[in-house]
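Missing here is one protein chain; the remaining ones are kept as they sit in the complex.
Order of writing sets the labels: A and B. Residues in every chain begin at 1.
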Amino acid sequence: MRRYSVFAVAREALRFHAGWGRAWAAPEPKRKYDVIVVGAGGHGLATAYYLGRNFGIRNVAVLEKGWLGGGNTGRNTTIIRSNYLQDPSAAIYEKARSLFETLSQELNYNVMFSPRGLLMLAQTEHEARGYKRTVHANALQGVQTEYIDAARVKALVPIINIEGPRYPVLGALYQARGGTARHDAVAWAYARACSDMGMDIIQNCEVTGVRSAGGKVQGVDTSRGSIDCDKLAIVVAGNSSVLAEMAGFRLPIESLALQALVSEPIKPAIDVVVMANTVHGYMSQSDKGELVIGGGTDGFNNYTQRGSWHHVEETVRALVETFPIISRLKMMRSWGGIVDMTGDRSPILSATPLGNCFVNCGWGTGGFKSIPGSGWAMAELIAKGAPGPLAAEFGLNRFREGRFIDESVAAGVAH
Amino acid sequence: MSTRLATGGRLIDRSKPLSFTFDGRSLGGFAGDTLAAALLANDQMLIGRSFKYHRPRGILASGVEEPNALVGLGQGPRFEPDQRTTTTELFAGAATVSQNAWPNLDLDIGALNNLAYRFLPAGFYYKTFMFPRFAWKHLFEPVVRLSAGIGRVPKDRDADRYEQAYDFTDVLVVGGGVAGLAAALAAAKGGQRVLVLEQTAHWGGRAPVDGIAINGMPADAWVAETVASLAALPNVTLRRRTMAAGVYDHGYVVAQEAVADHLPGADLPRHRLWRIRAGRIIAATGAIERPLAFAGNDIPGVMLASAARDYVVNWAVSPGDRTVIVTNNDDAYRTALALHDAGLVVPAILDARAKAAGELPALARARGIRVLEGRGIARVKGGKRVKAVEVCAQAGEGAVLETIACDCVAMSGGFSPVVHLYSQPGGKLVWDAANGMFTPDPARAPTGADGKPFVTCAGAASGALQAADALADAHAAGGGEAAQAPRAEAAAEAPMQPVWMMPQGAPAKLRFKMWLDFQNDVKVSDVQLAAREGYESVEHTKRYTTLGMASDQGKMSNINGLAILSDALGQPIPATGTTTFRPPYAPISFGAIAAEARGEIFQPLRRTPMHDWHAAAGAHWEPVGLWRRPYCYPRGGESHSQAVNREVTNTRQNLGLLDASTLGKILVKGPDAGRFLDMLYTGVMSSLPVGKCRYGLMCSENGFLIDDGVVVRLADDAWLCHTTSGGADRIHAHMEDWLQCEWWDWQVYTANLTEQFAQVAVVGPNARKLLERLGGIDVSKEALPFMAFTEGTLAGIPARIFRISFSGELSYEVAIPASHGLAFWKACLAAGADLGLMPYGTEALHVMRAEKGFIMIGDETDGTVIPQDLGLGWAISKKMPDYLGKRAQERSHMTNPERWKLVGLETLDGSVLPDGVLAPAPGANPNGQRATQGRVTSTYFSPTLGCGIAMGLVRRGPERIGEVLEFVAAGKSIPARICDQVFYDKSGEKQNV
Partner (left out) sequence: MLTLTCPCCGVAAEETELAPGGEAHLKRFGPGASDEDFEGYLFARKNPKGVHFERWRHAMGCGKWFLAARCTATLEVFGTYKAQSPEPPPEIIAAIKARRPDWKGYS
């Protein structure tokens, strides 16, 4: 692999950059692989990468029906945080966050991880208590967060309206090392590293069937022919149920549309990520200057990658109220992705009823931030055939046992 | 130089001069000008700086596709960045400033990037800025962010208002050009409701500029006549200045009307957001001209040929004294003719085609204009404005054949139909190789609720670029018969020839200067680099190079970029694909999207009948759902906590009054109501005697506690279910769900009466005295014992009295019709003055319930807690065969004896435990996290006990009473003893007096 550096760029500049080679290869599929990962999004590519890096398993194919990083990896709002309440969530998201810290250097590809700080606003007494609880939990989980008062919120985000009138900001859960990264670059960086390890990333290759014998997976049928494998990993987010059906089982998953939008680019206006959960909206600013805005999901099953307008209105309303100066800015682009929501809104990293077939899905709206941790844990699950500590609590069996990992702390009610 | 012509200008009113400023300089224009036209009329060629290299940027286009000429408009609370000058109507006093330049437009320090352009190719940042590790966040990123971003940040809250409106129509025609008007006319004749939207202030689109004749009359006249006929039809609505921004599923369209952008200070909403439901949509949205890719095509003075023509014809603005035309099609000759006929010099037309033999070239030649065939531009000379072009053979590698001095270059690379509204809801496109454009694929149109196509493109938007074809196509799209279609007469055009790079063999040095995306500084070389590096999908290339991501959203760059990419990959354009179009078509304001939902009416406010009294009494509010409830009522300089302590103490010693109207009140009635409630609650409700109250718990089918409250049996067949304040609507929906979908044959009726009744809790040792003074109902211990209910007339008001207590005191909750709520509240206050009556708020309520060990949904529960965790086994029937959540609670994890269970907690030093604090257990879990064994769920200072009290969930808690746990907050350990959760009046005497 040609190393990227400022010196390499300078050398190439002299010859009009004619010497750069492919970031990743475009191979034909082989007959058989040790592991096939279906889905070349961030999670699939990270899974493949850590299979090679941590377990030396390099005879791996990553199959992608479209183009790599083209699903939710390229459609999210790029937020990275690990300020989760429940232990298993905090563990895997913090693993991911800590891997993000050095990802650019490890993969020799600048993914622009920007730990610019993340605020979750407390706008009701109930929310404030919940975030204080999270801070105490995070301290024991090794996640650095603090609860800050409204004055500090205002100092961190001068454009915020903390006075209400409807939902004055009481304080915030602050994760100073939370932030953002360049979403596409994460997929590209992993793809380049996988390709460099000799793995095959095969784009425009749609899986049309899962072959099995004796309760064990044998391989997959694809739009580019049949491919055998010893182990199969399904890492396809919103399309998980479709693949699961091919493999002969059902998942506790529903596929819903989630929308995001950006403003026209402006000069730096906000240096941290702000999430306002009482009013349902969140906002950060990209390095290009766009305000990146997201909100809640649609409520019905949908595979179209198109959402409903009223959610855009709800989200923008929340943010105009929170940041009144954005009223005269303009929405430049909006888009939708398909998120995979589980019964407890937490992910699934699990063996399945089909032998040697593993599934990584259910990240819902939290997928991007977890990519490195998810790949790390999934690789271990595939390599060892059993989950390591990061994945242990995220098995499918939890739905039978009633052992949920529910982050949606409380239905905010009071007498 | 660009200047105002002495005559002409079909859209301007020379009798109405207007003055405005640009970067502080006072300039003049006319009513009818766009900002861009007025700036050009003042020879302001340089408008801003580009995104990455800070290159000088002028006006490229004349419409919504403009990527360069964006300014900051307005001042203070009316300042708006990134305003597109080509679509902004000039108004008197408009204050505009250039963007992305420092210290000023002419001397921009950021332009240093331009010198280093070779070192800053597409994606250079992915390959650099990685060391040292902290430098991205602290060093590189801040510089990148400051350099990028273009528009200035508004400083103030918006001074304008916005509104929203609905409309419904059978046929929505988007676009008021001649195609749109023809389609509308045809559709309207069928009698359907027709709504026509035009994004500009003018009907007619391009046809009048192009000099087309329709039905034997000039286009302007036909447009006027057609608009008049449409306006006269009762089933037609015409709206100008209204841009259809997005088409959503099932015929839903979002459009933005610029109501007062051109009338600042008028007492009108600035924008109106239309939410339209259309049976069918005809997108007569025209086509947008493409730039050509030649070196220096971004220098101010290079513009689209159609735009140059617009400025001359519409606004009488000359874009330059000497304009060289460069084209691959016949349409650009119209620009040559228009300029020539306005007395301007066209030194040459460079036609990339080997032969220019059509009718339009003949007209140009007839005027003595030089037409050079097979020629292109090797390079534009100039810095901040065009000085000359170097001519080369299109087929060659850029050897300069001739240099032609000029101050404007009008280019045309052909046209791209505006298919955005067709593509947004899922319509697919096909590639028309002959005309080098994507057109709608009729076989794969977007489909609606009935599975049938609901968006049709018409006119140029469907690929019918010639006026005659466009009119026929649009007329047919509107449902008209072919024979009746308007007939256009226009010069016939010879075929265009796709040209994606000029000259075709340009070396790298030239390719590094050929712009594709003018705002984001993406060049031909960047796309080729992306292809070389394996970013082969068009989406990869877009994202890697930022092509098409600027505020024109690729209107200028997408097709050219796609063609360059396809060429680099050696495959036809359709194999590379196209990107998906996403709403909005052009940017729309957040103000319009949010509209009136701001400040006090950001969300609906639910008010109890006593709301205004609380406000007048100085209540400190707490939002609870959409309600606002008094948190406490501070008196004379009290802090909130002092007020809460006073309210608690007074209620316990004398008498407190709580507005409990927000409590959910759901009537459940019918022959099967008891049976139904037995399924809904964990306890038996069917056995509750009439006139009695019982506390009940509701679980989800998944077993978790979702709500609690007191159930009252009003009559044999009627129960009143109290829910939490936030829960009434949710629980009512929950009841209806089970009633309608599972037990639909049970005879039960439910009604949510929450807002029909005000409810007042009269609490404290003097409660009975107060009610007795109010008079009318016997509230003695015998007549109305604890957990009993009665109704009658109290203080002359019909009232229901529930003797229930959430505080542990003698307590009556009185429900009165909402209209009497305030009167009753005041009656209580008047009668109770000498009983020590004080109102108390939600926080005092919380403290008192915690002193008493009562749980609070949302504090003791969080969606992971089952009733069994909370010591509420007494409220769970063992006998009932089934209730919602019962099966779930039998699962292994739910019956695990290691579950955390509710206990009381008291610190050894009497301090108040921090909110939500946890108690670590020895060791760590496999992920290296500290193990834990309990957490605090509610914690308060108890003024009654004079110390901190808390409840918490602790592993095997009830078995460990007396044990001391160490809670950890911010690294400090706080020891607390596990105790009974009831801190006050354990025997329950007080509530039972």
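Heads up, the rule we're going with is that a contact is a pair of C-beta atoms (placed from the backbone, for glycine too) under 8 Å apart; a residue touches a chain by one contact, two chains touch by 3 or more.
For clarity, every value in this text was computed on a predicted model and none was experimentally measured.
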item	value
Missing chain: touched chains present in the view	A, B
Residue in contact with the excluded chain [from B:T403, B:T447 or B:N992]	B:T447
Residue among B:A733, B:A783 or B:A833 touching the omitted chain	B:A733
Residue of A:S241, A:T278, A:S350 or A:S374 in touch with the missing chain, whole complex considered	A:S241
Missing-partner contacts on subunit A, residue numbers	239, 241-242, 245, 250-255, 299-304, 308-310, 343, 399-400
Chain not shown, touching residues in subunit B	248-252, 277, 426, 447-451, 701-702, 733, 736-737, 740-742, 744, 881-882, 886-888, 890-891
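Here is the rule we use: only the chains that are shown with their structure count from here on.
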item	value
Chain centre separation (subunit A, subunit B; CA means) in Å	22
Footprint of subunit B on subunit A - complex, ascending	4-6, 8-10, 12-14, 16-18, 20-26, 66-70, 74, 87-88, 90-91, 101-102, 104-105, 108-110, 112-116, 123-126, 128-130, 132-137, 139-142, 159, 165-167, 179, 182, 184-185, 188-189, 203, 263-269, 278-279, 285, 287-289, 304, 306, 308-309, 312-313, 316-317, 319-321, 324-335, 343, 389-390, 392, 398, 400-404, 406, 408-415
